[in-house]
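All protein chains of the complex are present and in place, except for one that has been dropped.
Let's look at chain A:
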Amino acid sequence: MNPQSCVNIQKEWDIVGARQLGRDIARKIGFGTVDQARIATAISELARNIYLYAETGQICFEVIDNMDHKGISMVAIDNGPGIDDVSKVMEDGYSTSGGLGAGLPGVKRLMDDFDLQSEAGKGTRIKAVKWVR
């Protein structure tokens, strides 16, 4: 297993830090520029959600290197207020903060695998994976 690298999200500029780390890892694994942009954008969305709703949290990256395929996995964890209705936040155009409401459904479309676990009052954990094609 490859070691994880994590970025703490506390300030708005930490979003940029997380994005740059993720993009660097993606470049090293061998993703093309379009996928790099997709991964960076997905990180940006997840990190911004942490900053906006939970205030603090963490994003961890991991390189997946199986026999047949390689990829990058990112896990965003926070102990924030959690999500009341998971199916609703996955709808396009739903936002509680006056945004576009495209963040989470967008991340799902940008990445290959997407998994969201959330408990109201306890926090949220989102895992997303992108495979090298």
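Here, a residue touches a chain if its C-beta (ideal position, glycine included) is under 8 Å from a C-beta of that chain, and two chains touch if they have at least 3 such contacts; residues count from 1.
Basically, contacts and distances are computed from a predicted model.
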item	value
Protein that the absent chain corresponds to, by UniProt name, given "Electron transfer flavoprotein subunit beta", "Amino acid/polyamine/organocation transporter, APC superfamily", "Na+/H+ antiporter subunit C" or "RsbT co-antagonist protein RsbRA"	"RsbT co-antagonist protein RsbRA"
Per the touch definition above, residue among A:I9, A:A40 or A:I126 touching the missing chain	A:A40
Absent chain, residues of chain A that touch it	12-13, 16, 19, 33-34, 36-38, 40-41, 44-45, 48, 92, 99-100, 102-103, 105-106, 109-110
